[in-house]
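A single protein chain has been omitted from the complex, and every remaining protein chain is retained in its original position.
Right, subunit A next:
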Amino acid sequence: MGESSEDIDQMFSTLLGEMDLLTQSLGVDTLPPPDPNPPRAEFNYSVGFKDLNESLNALEDQDLEALMADLVADISEAEQRTIQAQKESSQNQYHSASLQASNFSGAAPLGHGTNVAATGISQYEDDLPPPPADPVLDLPLPPPPPEPLSQEEEEAQAKADKIKLALEKLKEAKVKKLVVKVHMDDNSTKSLMVDERQLARDVLDNLFEKTHCDCNVDWCLYEIYPELQIERFFEDHENVVEVLSDWTRDTENKVLFLQKEEKYAVFKNPQNFYLDNRGKKESKETNEKMNAKNKESLLEESFCGTSIIVPELEGALYLKEDGKKSWKRRYFLLRASGIYYVPKGKTKTSRDLACFIQFENVNIYYGTQHKMKYKAPTDYCFVLKHPQIQKESQYIKYLCCDDARTLNQWVMGIRIAKYGKTLYDNYQRAVAKAGLASRWTNLGTVNAAAPAQPSTGPINGTAQPNGQMPQAAHSVSAVLQEAQRHAETSKDKKPALRNHQEPGVPRPRRPQVQPAPPRPVQRSWDTRAARHAPQGYRQRGFLALPDDFLPPQPPPPAWTTQSSRLAPGLCAPSRRSRQEASYAPPRQQARGINVHKQQMNKINE
């Protein structure tokens, strides 16, 4: 009893010392280092740390505050006194804590420099396999406590009982919390507390706040398995604690926070995944040029229907044979229901296909340097495995593509098949977040770029001798765009059409005035008509719609009016801006300072 409460005290002092460290100027004194024994805490283990002390020290003050708030929240009667106690103990303890912190900060760069330092999960319930069901019950007894450090310490001990009460309450709440060490792309690390209800999206938001990065949609949490040489991004809707619970205790796996443009590539350039002509390299050129309007309608078509459309994907891939180092080439097809292959001597019709794998119980990973490790034919490998499998096993499927483009198509295709609409929802949330955070500053450039952009598109971009700007219907919903496009083309054709119509055809027609000067599209049509007429073509334009069948077009880049015309669920400005806006480079150098300032402000409040 006495032991454990002292332990808690110990922990508290450590925590508070850390706080003080941040609020006050650094003053390192030479005190004996505090006892590194793990305190009894409500979080059962932390990810990426040798031990809990280290992880706690690495926590940032917001998290510490949150933790403190958790701890004190339930002590209704003695709340004041607890805080008092905190203050007291912090005054006594900050020296030791600061020392510890400096120890840590010295050690950390080492670990990242080599990047192979065993930064495993430090877990304190040795009896339980992951995921621990009820960690606190099975905790081993903490080791003997250290000598009492000071007189004041003993006085504070009485108050520690209250804290213990709080811990008990927390235990009841059973909210599992992890302290996770996240590796940043500049080789630094951040530690944050993740509770079991948090999704990857929440954690990302948290990290955005901490790092003051540009919040763009490419940021992701990324898990790396050094042992298997595989990696993947967390999907934004995934529960982080759940995923990390699958890691073993002594794992070398790491969580990274970095930008990967592959994450949402399909939403930025859907044509590369949906309209790709397999194997034809030259198509790439034209695909890149698809204009925003078409992209949007393609996305809407693929993701907003009753059921999503999985990109048609098929081709020969190499499959690593179970337990062997040889790779066999097979013809694979992606369908919404799974990956299939064509058995020997069969055709690729649906009825002959054999199921290779279904996605329900597997995650998809990129394989890195499998050419070395497994003698893969190329380095463009992807891996399918049950998330719980952590070691080499015959249940892990290795596949290898010919080139990076194919690899990305397969990985994205599988993710679309596995996650469906959720992926698109995630993306829209990410865009909204990015838009909220930093779009406003970039809006000016986006607007300036916008009207020029569609002119490169294939629809309006044929030739514009008369200098007329094509109507840029930026964020009109896809349906509308379709109609509008046809309306546009028909508008132009109309006068020509009439010349070819048989007299007396009953056709509802409203008198029209052509307000716009003739556009190049029309001319091309005219010449076509002339060419065809002698061949016995009776030209009939079925696209001849009345001009006014559509609501009037909005003026090109007026955000407010356009957003109101969007299909529900789409967020106009951010959707638009993500495609052209050039993202500000991450301000990493300045980051550290900013963090510090903000933290201080917070604390001062």
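A few remarks follow.
The working rule: a contact is a pair of C-beta atoms (placed from the backbone, for glycine too) under 8 Å apart; a residue touches a chain by one contact, two chains touch by 3 or more; residues count from 1.
Here is the rule we go by: contacts and distances are computed from a predicted model.
Per UniProt, the protein behind the absent chain is "FERM domain containing kindlin 3"; the candidates were "AP complex subunit sigma", "Nicolin-1", "AP-1 complex subunit gamma" or "FERM domain containing kindlin 3".
Checked against the hidden chain, the listed residues A:310, A:364 or A:430 yield one contact partner: A:310.
Interface with the hidden chain, as seen from subunit A, comprises residues 129, 131, 133, 246, 248, 275, 286, 294, 297-298, 301, 305-310, 312, 335-338, 340, 349-351, 353, 355, 358, 360-361, 386-391, 393-396, 458-459, 462, 477, 479-480, 482-483, 485-486, 489-490, 493, 502, 504-508, 521, 525, 528, 532, 536-546, 549, 567-568.
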